[in-house]
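Every protein chain of the complex appears in place save one, which is left out.
Then we have chain A:
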Amino acid sequence: MWPFLLSFLVFVSHTYGISTKDDVNIALSVIEGTAGYRILNGTNQFGAHGDGGSGDGVIVMVNTSEELVGGLSECWRSRFPDYNGKYWVFLPMDLLDGSVAEFLQNSSCIAGIVLTDPSRPHHVYDQSPFSHDSSCPNDVSSWYREERGSCRNKINRGAEIPQGLRNVEWKVLMVYMKDPKQLDLVKKCYGLFNVPEDGSTSRSFPLCGMSFGLFNSAAGNSQICFRRGLENARIYAFNIDATAIPLMCNPLAGQNVFSWPVPAITGSKTEQSSKYMIIATRLDSFGLIPDVSAGELSVLTSLIAVLATAQAIGSSLENFEAAVNRSSRFVMFAVFNGESFDYIGSSATVERMRMGVFPLPQMNVTHIQPMNLSQIEVIIEPQQIGSTSGTDLFTHVDSDRYAKSKEPLDRILNAMRNGAFSAGSTVRPVKEGSKVPPASWHSFARGNGNIQSIVLSPFDDSYSYNRYNSMLDQNTWTLGERTKAISDISAAATAMLYAAADFTRTNVSNLKVDDKFVATLFDCMVMSEDWFSCNFLNTLNSQRVNKSFESYSYYSKSTFISVSNGNPLRFFVYWILVYALGTNRHTTNVKNKKSCMDLSEHQAVRRVAQDELLTVMQGIRKNTAQQYILDGTGCYRFKLNEMSVEKHQTLRSPPTKSDPKFLKTSRRTPSYEQFIGPQRHKNERLQFARSNMATDWNKIIFSDEKKFNLDGPDGYAHYWRDLRKDPMYFSKRNFGGGSLMVWAAFCGNGTVALSFIGTRTNSQDYQQLLAQHLLPYLRRRRRANMIYQQDNASVHASNSTLAWFAAKNVVLLDWPACSPDLNPVENLWSVLVRRVYANAKQYTTVNDLKRAIRAEWDGLDKSLLQPLVGSMPNRIFEVYSYDWQPDPWTGKYSCYRSSIQLVQLQSPAFSIEGYDFSNTTYSTWTESQYSIDTLNLFLIQDSSFDWIMLLIGIFIALFSFFIVGRCHESTFVIDEGEVQAEEGEPL
């Protein structure tokens, strides 16, 4: 069919030489994230976005501020005397400063601005003020309350205007164009049509123009947006995806990486007395167009310093481990995300600590000790490392807290001084009345009055770097500047290394920051254009994420928190930390990915990280099914089908954009409650874990029920259903043909019993079942003191059943609610299901199915069951994550064991019921969902003839009616003497 239609259309256009859209427009793709969209906080909306008017205009390219201001003042009338419309101004981004901001905002002839790369290279010590942040960054969330709103300490001298260029509601749409091919095209069009020809100062039609538009769904502020989103949700209440509130804006939420060189393990005697040092840094910055933020000095150099510290500790981990275990003083590396938006990552972390669910937010897990705020002694954060030509480093502490408890901090400061000295740098002594500049510490300071801070930075009273949080935080590096920066980073890393060593009472003699590692990371992150062009990162990545034109953070170097697609930087940080702090000593016998994943599978740490990674990936890949189901026991379960797991493992690229007018959609993250169930469940699991650390799991009989379908397991065929349509079934037989309920029990020594039961059992049926199948088994092993495990389904936990157990002397295991993940029977089911439905087998009768299940059950042997039961201690105790990844230097794969977590955190403001968004305690930043038009280049023609055309049209219409009015039926019906027409005769 299609070839026909196609040939048809091609012929039409060919034969008549008529033009189609292809002869009018040149479409340029706009990478998501390069167009300025609206961001909102609790009280205002900001961002470079249009006012929704027409997005057409003639292109003008501007090279100096004078040219811009001159042109704006007269709307380029002298150059384009015949044209009265608006203009798209191409502007190198370093011309957009505070002085022209006002002109741009007040001009009536701007359709939009296309920002291009700076007109001149910027070097790191360049003093020109181009920060898009405010002069007192993050003052609303500062610990120093008196500064809030009326910041006295204007620390960011680089701010172009006091509130920061980002915190302006531009009425002008801005787009960043980076692709040189696109720019060349625009330049050519501009040169051909818009530049006055020799000897002339003006140019007339046709003119080169362009159009682009962006529509934001949200307006006002975050609170308004949320309220409207909920109203919308009510309209769409019949939506099957109950969690899918049609939000108009998405809370900024980023992936944070936490890693422990030596984790504190629950149950050890030190649980209460352990102390923590946090070495923190941030993962995010922003620019005027938020995504366009390379963040070299705002983020990357300090991040490298922290990674280098971790690598130094990791390379002599045994010493460190020994010392830590002796002293019970632990170090945690924290890479927070969203810090430049009022500390999203750190405030959410503090909130979790306060709730007692940090580091593991959602499971039974007691394996890493829950950290609480009072255990944290000090937070060290490096900032803007490498931003001055000097070698001095300044330490910023909170002088009040310092005065209260001088000795421990002095000790650390001293160690840092020694460390910096050994690396050729000097740490200046703490100043009197020192205050902590904007840093993650502020979140912690609000949570606990004793946490000390050391911000390590090359600046003293105010920032030495004038492009902090800016689109221009990207430098051209000379060889000398590069060498200097690398040595600065090494010095800062060494200072932190010595501090960590001193804190944990480790001997520093074996510890050294690897300069090659620092230099490599510097080349890979700071010097390179994106994350995909250096060997080290490419080897580490090994095609897990790829460069893409679909999203700016996958296309170029961006450190924006990047809510919609996620920023790949977090993966690299995660992988580098796994490499730096992980070890493959314990896993030398693991030879492939699968075994490594198997090790990881039962690890709660790992599971958290993976589930959240999956959530992210699924937001990106819409075709994977993801849903929450309410299972039989009233618990939410996060349900994934086999396909999506596969997709995650072969993760390649960010979203696909088939529609030019695509909607930037948010990743839908489940709310805290949905994800982990009510607090009561968490506590139960915690209790369960604590009380069963010494349990002999071989004595437990695990039991569970499962439904088998004739056509295959539930969950193999997922699809999204529109409730307004009739359901479609993947199976020809509705509801899987027919089904069978199976109860099974097993223990470490072998299978106990399998029985087929009705789909609806009551307590009596259940007791009868147990009397038939369980009691004989228990009687035979009376001496073994077996314990029976069952989940808390209503039938199992009814008073009648419990009484029955008591009467029969069956000991029950206390089982936390909603914890199928803890039950090894679940794994047994999956083995059984796989075998029963091997080769996509379907069964025609229930009896066939019964026979098959029975046969497979009988075929299960002890070698399979023993490891399942053996995994029980792991399920609740294991501390480590196992990652199959290459060594970034050699490319050789191995299974790294590390204690690391990649967690997505959103600001507590969005989880607190009824939180007042005008309150500045927590970050309330959201970004609007938006859709973008295609960017089109075209020729603009004189439209003065349009009205004449209309007049001509009216005239022709009148004239035709006149002429036709002169004709009558008789004009065309002429009696030529033909005979009256009969059948078959002429007309």
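The rule is simple: contacts are C-beta pairs under 8 Å (C-beta built on N, C-alpha and C of every residue); 3 or more make two chains touch, one makes a residue touch a chain; residues count from 1.
Please note the rule applied: contacts and distances are computed from a predicted model.
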| item | value |
| --- | --- |
| Hidden chain of the complex, named as in its UniProt record, picked from "Gamma-secretase subunit aph-1", "Proteasome subunit beta", "Nucleolar protein 2" or "Protein FYV10" | "Gamma-secretase subunit aph-1" |
| Hidden partner chain, touching residue among A:K181, A:K892 or A:R966 | A:R966 |
| Chain not shown, touching residues in chain A | 3-4, 7-26, 54, 56, 185, 188-189, 192-193, 205-206, 208-209, 211, 936-947, 949-950, 952-954, 956-957, 960-976, 978, 980-987 |
